[in-house]
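Removed from the display is one protein chain of the complex; every other protein chain stays in position.
Now for chain A:
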């Protein structure tokens, strides 16, 4: 009988299957270990020379990418502490849309250094207080490192935009950043509203078309719809558009209707009135001057017939959001029911045509004049995974554009900022008297991770690079960074590698927050994993990451 003296302690009190970990060795060190493993995965993807990862997710979809946000997203990290890092990178991805790798790698490095400190005998709470002081100081210094004159920028000036975007795009598609940046910058500038702070990422669309190469990619002012026109008219220029959200068909009541027919004559008449009705409606649309009808739902056969007769082009866009974007492009107001549109409700397009690109029929809607709020980057590439990766690079570029619309300040890129931070935070640590000075010093050291990884990934000698970087900074030039192509250290203003201040700010802050959160935990209580189908044979255990 298992009902004698109950064993003492928490384990006896919890439901079966619970796991309880507590204390330094069991919880803190293990957590750190898991986070280190995770950051080791993403770290090799950092920077322009980062390696790609092949990730196959649970749906057997293949990803070939070096975008950290995608990698950790598809990895489905199980370990709770590593999950905190993943959540931090997701927050970064949502906030800025770039810099997710920096978040994970940096917090991984912070935790790795924390482990050394713990082994030295420091208590996690002292490390946390040191790290908190470190990040506060870092934010202060980062502000000072901002390049003078960069707080005012013309977000419509392509050169300025490209200089700020290049580093972000280059870290995803090295060697192709010039082509991509120019495409993205064009697309973004076209749709930038009067107040740049209101820039909406959604207004830059990406259309991926298989075939060709990156040099075939273009920017279209307007939309590219991956569908064919419904009718036989495939090309219209300079025309008015009527948009109907509810479909182009005979109207119907909400309550079920029944046609009451007593004899054959009535049947015939009914069809005739029906026809007449539809014709009347289509004619009304045609009379209003519209040349194109866009329907949000089904297009009736009979309606289509009359549209053809009145030489109207018919498009069907079944996605509600796509339809809204179409309205934004053309300036049309979507009407719910098929009826005669007001002249105000009509939109305008410069040209709308069905084209065949790479074996796919697409409808290109162009609107060159002002008032256009949507642009599309047409990406060409040889395989799906290349296209996906290009799309992610474009997304990062667009997000960077959005970030620079909010805050255009820039800091030197190519690890120059990190080394300067490392140097100055280290100096700061000497002034502290408490035990946390060790933690601050380690915090400063963690910044070296960025140049080290950049050099490592580029196949350069990391120690040499770091020491010459420090030498450069010690001589007073805070802008010395790594030139990855030549493998030497140079002033980044000659290389023109800049990072956005806001990206760095959020990435470092999220990373420090995540690291502190992981360190603050001293007990983990895990419930039994809920039932449900298990994927594969691997047990969903602690040692997976």
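Simple rule for what comes next: a contact is a pair of C-beta atoms (placed from the backbone, for glycine too) under 8 Å apart; a residue touches a chain by one contact, two chains touch by 3 or more; residues count from 1.
We adopt the following convention: contacts and distances are computed from a predicted model.
Chemist: Out of "Pyruvate dehydrogenase E1 component subunit alpha", "Acyl-coenzyme A oxidase", "T-complex protein 1 subunit zeta" or "Vacuolar protein-sorting-associated protein 36", what name does the UniProt record list for the absent chain?
Modeler: The missing chain's protein name, per its UniProt entry, is "T-complex protein 1 subunit zeta".
Chemist: Of A:123, A:226 or A:311, which sits in contact with the chain we cannot see?
Modeler: A:123
Chemist: Tell me which of A:95, A:322 or A:350 is the one touching the absent chain.
Modeler: For the chain that is not drawn, the touching residue is A:95.
Chemist: One chain isn't shown here. Among A:242, A:285 or A:327, which residue touches it?
Modeler: A:327
Chemist: If I consider the whole complex, including the chain that's not displayed, which of A:257, A:343, A:359 or A:476 touches that chain?
Modeler: Residue touching the chain left out of view: A:257.
Chemist: Which residues does chain A use to touch the chain missing from this display?
Modeler: So the residues of chain A touching the missing chain come out as 1-6, 8-10, 12-16, 18, 27, 78, 80-81, 83-84, 87-88, 90-91, 94-95, 123, 125, 245-246, 250-262, 266, 269-270, 273-274, 276-277, 324, 327-328, 333-334, 336-337, 509-510, 513, 517, 520-530, 540.
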